[in-house]
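Shown below is the structure under consideration.
Complex shown without one protein chain; remaining protein chains in place.
Each chain gets a letter, A, B and C, in the order it is written, and its residues are counted from 1.
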Amino acid sequence: MRVRVQEAPFDAGAELDAFTHGRREVGAVVSFTGIVRDTKGGLIRMEIEHYPGMTEKAIAGIAEQAMVRWDLADLLVIHRHGPLPVGQPIMMVATAAAHRRAAFEAADYLMDYLKSRAPFWKKEVTEADEAWVEATPEDEDALSRWQR
Amino acid sequence: MRVRVQEAPFDAGAELDAFTHGRREVGAVVSFTGIVRDTKGGLIRMEIEHYPGMTEKAIAGIAEQAMVRWDLADLLVIHRHGPLPVGQPIMMVATAAAHRRAAFEAADYLMDYLKSRAPFWKKEVTEADEAWVEATPEDEDALSRWQR
Amino acid sequence: MIEVVYFAWVRERIGVPRESVETEAATVADLVEELRGREKRYAAAFADVSALRVALDQELSEFDAALEGVREVAFFPPMTGG
Partner (left out) sequence: MIEVVYFAWVRERIGVPRESVETEAATVADLVEELRGREKRYAAAFADVSALRVALDQELSEFDAALEGVREVAFFPPMTGG
């Protein structure tokens, strides 16, 4: 289990290769990369605030839940904070498993929980203004998929 | 839409970076990498046979279905054939979308259909013997998830 | 004349990857019946057609499909890609 919270950029491809390399019992690796997107046009940058200390604990808790729930060989979570230009990776998760279903479901689960349960807050800075991104009811609804 | 069927190895990380780079309207990239796994121990290599001509058409058809069904900015499919050592990537898919749900579902769909509808056949070569990998009822069941 | 191609263990049992077959068979099932009657190796390959898939001119099809106008018939086990 590898969890990193950092301000520095990262290279999703290099991370995927490092995560995948040299495994004999893994048949499936799923990755998700979240990228700063210019939703309305005019976005200069995204700013991500987080809660140092709690962030690491919250992510580790979510990751442990995924390891308990699915038969995973390993997982990776990287999440950035600070200012982020359009097109740059914000975060990534990767999961490695013998079978594809576990790898897909665990990555999907990690994303749903990181989105709504890890203490990050996004602000969009355009030329005109700055606005905090609001959580949507869909974000919360997504969690109910896993509460069986 | 980028589809490649090849005997040569590929680097999943480099492919992911090339696929992700320079998109302003993509918030989510999901990748799946299938890796030669030593299921029982003693695997020397996997051999993948395919149906040249039909393979490319079948994959293009599956990819087009995914593009119609989800709001994707792009997708990538790479599938190898020929002899493959343990630990090497067999194939990968990647999907790029504004939102994570479309990227996850489309990648999952592509995998289910590539598994059972693209003309590839895997043979496992161990020191003791050679055996064709058999399709499982679960592979076929997986398709019914998408037939709504 | 129709091109018949085989993959995976079907190819191994029959012993050739492809061959041209002179036939008047109206459907895939008729063609299978004809091949079965030829030699033991065909009987072995086509012993259980429920374990087989068929493609006509590189499109997945069914065993009751007509062969009229078809140039290439392929027989193979269920695919195991991905």
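As a convention for this text, a contact is a pair of C-beta atoms (placed from the backbone, for glycine too) under 8 Å apart; a residue touches a chain by one contact, two chains touch by 3 or more.
All values reported here derive from a predicted model rather than from experimental measurement.
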Open item on the list: Given the contact rule set out at the top, which of the displayed chains would the hidden chain touch in the full complex?
Closed with: A
Task: Given A:63, A:97 or A:114, the one touching the chain that is not displayed - done: A:114
Task: Full-complex contact with the absent chain, from A:1, A:14 or A:133 - done: A:133
Open item on the list: Please output the residues of chain A touching the missing chain, sorted low to high.
Closed with: 34, 49-51, 53-54, 57-58, 79, 90-91, 111, 114-123, 132-135, 139-140
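Following the convention adopted for this analysis, only the chains that are shown with their structure count from here on.
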TODO: Averaged over CA atoms, how far is the centre of chain B from the centre of chain C? Could you give it in whole Å?
DONE: 26
Open item on the list: Need the CA-centroid distance for the pair chain A / chain C, whole Å please.
Closed with: 48
Task: Rounded Å distance, chain A centre to chain B centre (Cα mean) - done: 23
- [ ] At least two other chains touched by the same residue of chain B: list those residues.
- [x] 34, 111
Task: Touching two or more other chains - residue numbers and ranges from chain C - done: 82
